[in-house]
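Below is one structure. I have some questions about it.
Only one protein chain is missing from this complex, and each of the others stays in its spot.
Going in written order, the chains are labelled A, B and C, and every chain counts its residues from 1.
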Amino acid sequence: MPMLNLVQSVNETLRTEMRRNADVVLLGEDIGKDGGVFRATAGLLNEFGPERVMDTPIAEDGIIGTAIGMALYGLEPVVEIQFLDFIYPGFNQIVSELAKIRYRSGGGYPAHVVIRAPYGGGIKGALYHSQSTEAYFTHTPGLYVVTPSTPADTMGLLRTAIRGSDPVMFLEPKRVYRTSKEEVPADEDFTIPFGKARVVYEGTGVTLVSWGAMVHTCKAAAEMAAKENISVELIDMRTLMPFDLETVLGSVRKTGRVVIAHEATKVSGFGGEIAAQIAERAIDSLRAPIVRLGGFDTPFPYALENRYLPSPERVLRSIRKAASY
Amino acid sequence: MPMLNLVQSVNETLRTEMRRNADVVLLGEDIGKDGGVFRATAGLLNEFGPERVMDTPIAEDGIIGTAIGMALYGLEPVVEIQFLDFIYPGFNQIVSELAKIRYRSGGGYPAHVVIRAPYGGGIKGALYHSQSTEAYFTHTPGLYVVTPSTPADTMGLLRTAIRGSDPVMFLEPKRVYRTSKEEVPADEDFTIPFGKARVVYEGTGVTLVSWGAMVHTCKAAAEMAAKENISVELIDMRTLMPFDLETVLGSVRKTGRVVIAHEATKVSGFGGEIAAQIAERAIDSLRAPIVRLGGFDTPFPYALENRYLPSPERVLRSIRKAASY
Amino acid sequence: MLQVITADGDFDPKLVPDLSDEDLLKIHRFMLTVRRLNEKGMSLQRQGRLGFFMESTGQEACQIGAAYALSAQDWALPSYRDPGMCLVRGVPLATLLDQLMANSADESKGRSLPTHWSFRKWNVVSLSSPIGSKLLHAVGIAYAAKYKRDKLVCFTSMGEGATSQGEFHAAMNFAGVYRAPVVFFCENNQYAISLPARRQTASESFAIKAEAYGFEGVQVDGNDVLAVYKAVRSAVDKARSGGGPTLIEAVTYRMGGHSSSDDPSVYRNDEEVEMWKRRDPIARFTAYLTRKGILTESAVQKQSEEIDAYISRTVKERETVKPPAPSTLFTDVYSEMPWNLQEEAEEFMAEEGRE
Partner (left out) sequence: MLQVITADGDFDPKLVPDLSDEDLLKIHRFMLTVRRLNEKGMSLQRQGRLGFFMESTGQEACQIGAAYALSAQDWALPSYRDPGMCLVRGVPLATLLDQLMANSADESKGRSLPTHWSFRKWNVVSLSSPIGSKLLHAVGIAYAAKYKRDKLVCFTSMGEGATSQGEFHAAMNFAGVYRAPVVFFCENNQYAISLPARRQTASESFAIKAEAYGFEGVQVDGNDVLAVYKAVRSAVDKARSGGGPTLIEAVTYRMGGHSSSDDPSVYRNDEEVEMWKRRDPIARFTAYLTRKGILTESAVQKQSEEIDAYISRTVKERETVKPPAPSTLFTDVYSEMPWNLQEEAEEFMAEEGRE
């Protein structure tokens, strides 16, 4: 079992899938010689050549729209958007085309495109290298939305995305690209199904729901809570569309208390959807108000990034709030 | 007091504001001679000339981006996007520029642009002339989001938008553009503040929260419910950012039961935000699960539009569900 | 501007493309069919038998001339104003009508707006409403075909208004950079809804925009079906043999309104319309074929009547087809329904059953 960090896991998954299937092609900015600004595609140009590892002009609409065309013809394009923050020139292609073409063509023209994009704060990137806007995509029927938090999950989920037949927004938590390595299954058919959350810690006192890089913040918070004798059940959603409501509800029925924590701006964040689902389906189990913790409802700042990003302490305060109600 | 329908009210407000302030300029597709595809700008080219009523090439990024520049220089541009569905080529300008420029410039460069766009279903327009994607904008700090439902509210809120100094997404419920006329204040300084909901019907049994064209569906449902002796308190949010949580919470504390109904796709819709807020702040008042009703989690269809659009009957079923729990 | 037949049917024999008499007559018949279909479409819409319609009268030479230059294996992304391209590709009239009527036989399951084509069997790719976005798909399809060593060309058409969109820019630039076998066909019909072409851009022509992307731009008389055929044919041949993309601007005129919801008299005058009537593409081609001695006015008259009858018959037949089943609301969003959709579908079907 190889030891890989998260970005190496992306790289390894792309490599093995490209070896397996000649229809898998990559396109994006600086993904060739440069290997991507985060090195997620390092070495792939050398192995697979410029027809399959396409450096593109700077035009996100061009990248995504061209990938859609390729997919319509039968290729399996995997797109890299350099930062999720730069996806908006291609947003029309995602919302109007990629998400709707299967439906509007009566199933005649599905387009299987996987869009990878590093997202989230923590690299001192300011307003435009830090945002977590996964909620836009969860509100767009026709898209799957994947938000892994560990190297192994990244591999299993990215492989599912590439072998599937639906459009996927694959959002990579860049803050933890290199923070730690873990053992990753050597099996080249290792996949993780969409819609199955992972219980990071079992617990009985408070259910804590999160995804992406925030899972690591939540782990730290859960460990701090344990010292205060609050037993936290930490759930990593892994995929937001589809989302594993069953696991969440099961846990809430057990604990009666829930905190939902994400890095994204709080208002209209995906945490609201989870809270609403719980309030609709498990309200009788609740012994405390549903606590949501999000990024502030402001753009993402530069100098004060560390004050902006939800810290383990802030999560802990939310846990306490839920536990002590 | 003049009798106007909703689109006439838009027209009248634009006219009076343009007369009042020479810095107010309009830009959009077909807004000149054609008067806009819905005639919202009819007659304005004649009165104010092509420098102030600018027909643009077909490029939503161009329209919004140019308007931002104008606003930076001190004009007060009011943009028309022909259908909200066509705003995505300009989404980057909204999300990356309009919403963030005041913040990122430390307040040095605010950009006061009002973006008007007809939205929602009900005109047999299929996937791309029907969508309600207000939630994207509510999840974008820096924007105000306005969703009027009546001619008078439209006038009062549009005037507030134009006289204000923040970017506004002004979403017009095109399905009710011409369905009815009402008396509109003759006072040319008549405004309605943002963040104040309107209680359409007072009631004691179930709180029903809605906005835009759905308010009219909800009115019909509330009337049907009354016949079943369910007293509905219908709240028209009017603005989603800022949103009048106080009025909603006040009503929920009274009724203990709540239905949130919107036309937009349910998952990650703005209804989730309201539900989450209630679940966080008024859970002890709840005597029933929070019921959310949204458009289906699919693209907007053509032939089956009437099956897709939430009907008074569907809203009524939700009201019954909340009432009978 | 490339022209083969002048407005009164005169021509330069050196320019005439190599087409058999049979082909010429077929082309003429297709043009007539589109004209009659447009008239029928508008009248059905006025009668409330079609929800929406976009006519293309005046642009028959563009549609038919261009599509005739393609081979069956080529892919096409026509615009809403190109029903004729679908017909030339082999789409049966009944199938086209199923799309317009959004019935249960429609390949798109009645989900798309009328004139928003999608005919997989004939390599006619699903069209959306946002202007310009499909141009990129054409580039991707062309690239993929090249990657797979399939010797085919991807053809896409657009209005001149589409050239203002950012996606036009990206599509042209990507096509140039990757030398994709794609043909961009711009039907400059002088209007984008109400905006005259001269206010859409300050450039000398639309064809000249190709310079910005390093490949050829060609301007052609879009009311001259032989000129259109010739220009597209040579672009297709070039693309097929590895020569990369071409942009063709066909100068034509939208004789009717923008759509069944539009009243063009608000923004343009009658003289202009009259002037373009005198350049009618069908009259011109008829004059040419008459001169050539392979068609007579009375034959045209007879054909028109046959076509009318055929269209009416087929319309009546397709009007008997049922609307799409309510359950189709929920399918094809994903390859498999996620739980939230399943739940919505079940609830909906249960309620449908009840009511």
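As a working rule, contacts are C-beta pairs under 8 Å (C-beta built on N, C-alpha and C of every residue); 3 or more make two chains touch, one makes a residue touch a chain.
From a predicted model like this one, the values you see are computed outputs, not experimental measurements.
A.B. asks: Can you list the shown chains that the omitted chain is in contact with?
C.D. replies: Among the chains that are shown, those touched by the missing chain are A, B, C.
A.B. asks: Which residue among C:R199, C:R268 or C:R291 touches the omitted chain?
C.D. replies: The one listed residue touching the chain not shown is C:R199.
A.B. asks: In the whole complex, not just what's shown, which of A:R102, A:R116, A:H129 or A:R198 touches the removed chain?
C.D. replies: Among A:R102, A:R116, A:H129 or A:R198, only A:H129 touches the chain that is not shown.
A.B. asks: Touching the absent chain in the whole complex: find that residue among C:F168, C:Y267 or C:F348.
C.D. replies: Answer from the full complex: C:F168 touches the omitted chain.
A.B. asks: Can you list where chain A touches the absent chain?
C.D. replies: Considering the whole complex, chain A reaches the absent chain at 29-30, 32-35, 37, 55, 57-59, 61-62, 85-86, 88-89, 124-129, 266-267, 296-299, 301-304, 307-308, 313-314, 317.
A.B. asks: Which parts of chain C are in contact with the chain that was left out?
C.D. replies: Counting only chain C, the missing chain is touched by 164-170, 173, 176-177, 179, 199-204, 208-209, 211-215.
A.B. asks: Go through chain B and note every residue touching the omitted chain.
C.D. replies: Against the left-out chain, chain B lists 25, 51, 54, 56-57, 59, 61-62, 64-75, 77, 89, 92-93, 96-97, 100-110, 141-142, 144, 164-166, 195, 241-242, 245.
Criterion: only the chains that are shown with their structure count from here on.
A.B. asks: Specify the chain most distant from chain C by Cα centroid.
C.D. replies: A
A.B. asks: So, what's the distance in Å between the C-alpha centres of chain C and chain B?
C.D. replies: Once rounded, the distance between the two centres reads 36 Å.
A.B. asks: Measuring from the mean C-alpha position of chain A to the mean C-alpha position of chain B, what distance in angstrom results?
C.D. replies: 30
A.B. asks: Multi-chain contacts in chain C: which residues touch at least two other chains?
C.D. replies: Within chain C, residues 109, 111-112, 116, 128-130, 166-167, 333, 340 contact more than one other chain.
A.B. asks: Among all residues of chain B, which ones touch two or more of the remaining chains?
C.D. replies: In chain B, residues 61, 85, 88-89, 127-128, 267, 297-299 touch at least two other chains, as defined above.
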